[in-house]
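All protein chains but one are shown at their positions in the complex.
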Amino acid sequence: MTAPTTPATPSQDPEEASVSQDSEVLAAAAAPIAGPIRSSLASQLGQRLALRLRLRVAGPAVALGVLLLGAPSMFDDYGIGLLSKALALGVLAVSVSVLAGYAGLPTMGQAAPFLVGAYTAGIMGQHGQDLGVVQLLCGTATGAGFAAVTGLVATRTRGVAFLMTTLAIGELAVAVAGRWHSLTGGTDGMYGIPPVRPLPGTTQLDTDGAVYWYVLGACAAVVALVWRVLRSPVGKLLLAGRDHEARMRSAGHPVAVHRWLAYVAAGALAGFGGVLMCTVNAYVSPADGGFATSALVLLAVVLGGATSPLGALFGAGLIVATRDWLSGPFPGHGPLLLGLMFIVAVYALPDGIAGLRIRVPRRWPGRQRLARFRRPQGPRRPDQPERPERRAGSA
Amino acid sequence: MTDVIELSGLTKAFGATVAVAGLDLAFAAGARHAVIGPNGAGKTTLLHLISGELRPTSGRIRYDGRDVTRGSRVKRSRLGIARTFQQPTVWSSLSVADNVALAAWPHTPARGTWLRSRYRSLAEDCGRHLETVGIATLAGRPAGALSHGERRMLDIAMALAAEPRVLLLDEPAAGLTEHGVERLLTALRALPPEVTVVVVEHDFAFVSALADTVTVLHDGRLLATGTPAQITADAAVRAAYLGDLDELGDLDELGDLDRVGEAGGPHVAGEAV
Partner (left out) sequence: MDALNAHLVPAVDGVAYGLLLFVAAAGLTLLFGIGGVLNIAHGTLFALGGYLAASVSDGSWSSAVLGLAVAVAGGTAGGAVLAAGTLPLAGRGHLPQALRTFGLALVGGDILSTVYGGDEHPVKVPGSVNGMVHFFGHVYPTYRLMFIAVAAALAVAGSVVLGRTRAGALLRATADDRAMVGAMGYAPWRVHTALCAAAGALAGLAGGLGAPIIGPGPDTADKVLMLSMVVIVLGRPGSVLGAFLAAIAVGEIETLGVSISSDWAPFLLFGMMAVALAGRTFRSSGVADGVAAAPGEAPA
């Protein structure tokens, strides 16, 4: 066994942990290219690269920050409006990355709490409550509440069943929004929502630029919070539950509760994003919560990297920009363009979605028939533990 | 010595296959108890039943006199039952140190371990478990990058970190080098005397070195119980392992284990059948 070249200290600094996580992801990405390189070597390679990775992550983050801060002077009103929309969707994408990347629950229904948050803001706005902070708080709360109730059902499933359940929940939410005329205005949507006053004592946001700054501020605050929480031990709990849920239970962790809490938190995030969306558009309709929105944010997460909130933001921006740019020559075909992007992106990112897998819950001996849902065994990547190959009659 | 774990009439059936049949077994507190038997004997199933991964089809499990048959895996872990697995299972995205800290977390009295400062001190504390099994230098490595042997040691360290009252080990020596086995034995011998250790193993040398009591399972039934020396000498055990048909007659008799304990249940090794 070759000794590691970097002396690792027994006491674990969380920062170092993140470095080793990054290195592991890198090693996983490097493995298919590395081929016959032994797993230990690949991880050492990863550790050396990790330091460079931190620069590489910091680099785009800074670039993103500069771009976002300088945007009002670079773009016209239309472009600023587009950016604001991208930011609102970006928050939704972050919520998907929390569920799909960290909690290991790829989902297609996060547009539902998003819609709930948007309608909350819309209804509040129509009834005279136009304080931005209050709307945000309430939208977050209703999104969380919606997720709390639907989560009781959804978190009973895993993997593909979870995907299906969340899809169904999303569609059901759209159906309800379409039928509940008195509350939501039905399929026509809710319009004429007055502009928002961010804080008590400030004026209404009546220009695209003002709305942009508000949305940017809110988005930055919430994403920073999420990033902090995910880097803390809470993030480790989620990752461990994703890697091997049964082992967590064996250790005494109430994984089902963790999952539900993650689902509620993601719902709160989505609700927050929905409020922002309502503020940007001054209009809410059931279509905002539909298939296309869920597809968009899932693609954003795929593009940006499953476990990176910043990446999710980036992905959202990229998709919104591309779609807008392409819809010039091809008007009215938004879904088509999105679909094509999906098809291409999934193929062109060989292990860019290394962190994103549908995890079939690992089972103990006795569940031999599980084998057909396992991925066909390729060369074992360093991040994959050996699969217990159960044969009848062992021990 | 009191029994910390009592199994009465424990049965586990998977459809038509009966993995464990009507087992009556007790594990004394502080014992070093090995469970051996040929493949298919139900040893791992037995561990699953004790630790709570599986619910029995019928029968009772008592822990410290309390009936825990209905208790979930999480609850039994909190009660102080920790285990390792036939295939070492670790959380591959996290570092080795994180793995041990997370394993210890539900058993720490400290509230708010989700605060970074508390977690950090917990992780430091757990460093000693890594030292016990000899992988302290790997603390920063992602667990997914470990070799099989290292992973097995990590698995054991995770079980130790829970500071259990009952430690269940499923073939811990499998795949280890001689040096690794030595290390493992040292670690197990260093455990506090109140901790009950139940080891499922094939390596009889390991069993003799560690255990004071050995139970033999065959086809889900209890075949014999005794000291390692008694077990080695027992004819029925030899027959079960080696298929020594001349000793016990034809196959029908071998399969009919009730004959083995005609005097009333499985026998203590060494006594006349």
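Labels A and B are assigned to the chains in the order they are written; within every chain, residues are numbered from 1.
Here, a residue touches a chain if its C-beta (ideal position, glycine included) is under 8 Å from a C-beta of that chain, and two chains touch if they have at least 3 such contacts.
Quick caveat, the model's predicted, so the values are computed rather than measured.
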item: Given B:L10, B:L23 or B:L54, the one touching the chain that is not displayed; value: B:L54
item: Positions on chain A contacted by the hidden chain, ascending; value: 106, 150, 152-153, 156-161, 163-165, 167-169, 171-172, 175-176, 179-180, 249, 256, 290-292, 295, 298-299, 302, 333, 335-336, 338-343, 346-347, 353, 356-358, 360-361, 366-373, 375-376, 378
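The definition used in the following text is that only the chains that are shown with their structure count from here on.
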item: Inter-chain centre distance, chain A versus chain B - centres from mean C-alpha coordinates, in Å; value: 40
item: Footprint of chain A on chain B - complex, ascending; value: 14, 17, 19, 39-45, 48, 51, 53-54, 72-74, 77-78, 82-83, 85-95, 97-99, 101-103, 105-107, 113-116, 119-120, 123-124, 127, 130-131, 136-142, 144-145, 147-151, 158, 162, 170-171, 200
item: Residues of chain A touching chain B in the complex; value: 1, 3-4, 6-14, 16-17, 20-21, 23-24, 27-28, 39-40, 42-43, 232-234, 236-237, 239-240, 242-244, 246-255, 362, 364-366, 382-386, 388, 392-395
